[in-house]
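For this view, one protein chain was removed and the others were kept in their places.
Which chain is which? They are A and B, in the order written, and residues in each are numbered from 1.
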Amino acid sequence: MKEHANIIVAPRIKPESTIGFIYKTVLSLKGGLMSTLKYFFKSVFVSTITMEYPENKHRIKIADRFRAKLVLISKNLSSPHKCTGCKVCEKTCPNKSIYIMSHKGISQKIELKNFIWRLDACTFCNACVIACPFDALTFKNNFEQAVYDRRLLIYNLNRYIGPPQSYFKKNTAKENSVVLLKPYEKISLQEILGKC
Amino acid sequence: MINYSVDNFANLVDNSNNSTVIEVAFYILSIFITCLIFISLFVMVVVYIERKVAAAFQCRVGPNRVGWKGILQSVADLLKLLTKEKITPLYSDKFLHFISPMLCISASFMTLLIVPFSPHIQIINIDMGILYWSAISSLGILGILLAGWSSYNKWSLISAVRAASQLISYELSIILSILTMIIFTNTLNIQKIVLSQLNGCWIWRGHVVTLIAFIIFFIASIAELNKIPFDLPEGESELGAGFHTEYSGMQFAFFFLAEYVNLFITSTIIVILFLGGWLPWHISGFSIFNELMDSIPPIMWLLLKVSMIIFIIMWIRWTLPRLRIDHLILLEWKFLLPTSLANMVLASFLVLNNLYFYV
Partner (left out) sequence: MTIQLKTLNEILHNLDEKKHWGTKEYFINMGPQHPSSHGVLRFVLKLEGEIIKEIIPILGYIHRGIEKIGESVSYRNFVHLTDRCDYFSSIINNWAVSRTIEQALNMETNDRIETIRTIFAEIQRIQSHTMWWGVFGMDLGAFTPFFYGFRDREFLTSIVEETCGSRLTMNYIQPGGVLYDIKSNFIKRIKQYIKYLRPRIEEYERLISDNVIVQKRTENIGILTKEKALSFGSTGPVLRASGVPLDLRKNDSYGVYDKVKFSVVIGTKGDSWDRYWIRIEEMRQSLNIIEQLVDNIPAGKHMVTKYTTKIKLPVGYYQSSIETARGILGIFVASNGMENPYRIHMRSPNYNNLWSITDMAVGLKISDLVTIVSTLDLIIPDVDR
């Protein structure tokens, strides 16, 4: 072990005579009691540090990087997103919380059909967001995700089924004519739970 | 049926032997119901205040959901305790397990009889009030010991044995401090002790001696009440819940109630012996001030002083850590007991030579 230049050694408690001990007791207990009393008056007359949750919902500021719910970046659920169905996020996810169903679509390339994300299995490690080559995913910070039934925690992140945003950048004229909003297909729970 | 005169015991036992069994039974029942109502209301208020005060020391809010600002929290807790299932361990000693909460609560009930709320509001005023209090409050120790023993649980047994050694040691300091004050007041009757402080409270009239007696009585009473820094019997960080682990529902409520009633009674005894009881605060010379203070009823004075003492006990409870068992016993037998004995000798010296104020 090397010799260190800066070492601080912990002090020992000095032994005292009886009178000194009584004096030290009184001083130390008084010091401790005074510091708690200061917080007592601060809590009663100024404010406590508790954030009273449902009443302060409008004032509360959650950090925007806080990871609470996975979303595909798009204007709204029915407008094109950037996902191409390449399945990199599904392979990167450490515990298989993502299941991507893709098909060959209108643009004659692989397109996303269903992006299934399981909130009950996800560890919010952020791997999928950073691994996505098209920056299609992000985490939103609305933390109130509690539901009454566990099956409601399996989310289907897209409503829009069609070519991604990059397709419409190249073929802008087709945007109005290629509006594809299919209703939800029914996916069986067994199929998802078998795959994830 | 509360008699509004200072010596009501004489009125009851009159020499004509006319009071029938039914009248005496009715009298006892009415006292019982009064005590019960008082205890329930009082304990509910004090439990709420303790939780709010503890929260204020810890920079948080405390109960504020049930009722306006959480006032009905104690009612909710009481309902919960009443409706809980009563579970008895399989190999426990059933009879002892059944009666030990009752011992604790009856000891606390009986000490409520001598509390002087005001010159005219007191249930019974016997000539040896203080002695009666110290004798009856020792019954609670028996309840704790039996609770720990009968639970068939090694942790409860450890905590009960610790409790027994702690409580009987600190009884000595309490008795000696009381005796020191009795040397000054010359009587054991509680109302007369209060009346002897008309010229000033004992805590500054008998200067050094009563101050030391006050400190010793205060420390010993915190130990008697099982509050932190002396709360090894219920050592929450070590033993779970101590001697009342195996009790649930109403039996646990009895222990809980007994603890809070003891808190009230002990604070009242401190106030009576040292701080003037129900006497108002007078400054000699300012007659307008004195008249203003006299207009506040004496029961309010008693409750004000008692709540000050209860606040200080709670303040100490939520700040200091707890003592180890051998430190506790050492404190009593090597520090408090010799000091209180020496104090008593000094007190008798002072009284014999009239060296205190306002003789």
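Observations
Convention: a residue touches a chain if its C-beta (ideal position, glycine included) is under 8 Å from a C-beta of that chain, and two chains touch if they have at least 3 such contacts.
Please read these numbers as outputs of a predicted model, since none were measured by experiment.
Within the whole complex, touches from the chain that is not shown fall on A, B. For the chain missing from the display, the contacting residue among B:L81, B:L320 or B:L341 is B:L320, taking the whole complex into account.
From the options B:Q58, B:S138 or B:S348, the residue with contact to the chain not on display is B:Q58. Interface residues of chain B facing the missing partner chain: 54, 57-60, 154-155, 158, 228-229, 231-232, 235-240, 318-327. If you put the missing chain back, the residues of chain A touching it would be 1-2, 4, 6-13, 21, 24-25, 27-29, 31-32, 35-36, 39, 49, 63, 65-67, 88, 92, 94, 123-127, 130-131, 133, 139.
As a convention for this text, only the chains that are shown with their structure count from here on.
Considering their complex, residues 53, 55-61, 64, 315-316, 318-320 of chain B touch chain A.
Listing the residues of chain A that touch chain B in their complex gives 29, 32-33, 36-37, 39-40, 42-44, 48-50, 52.
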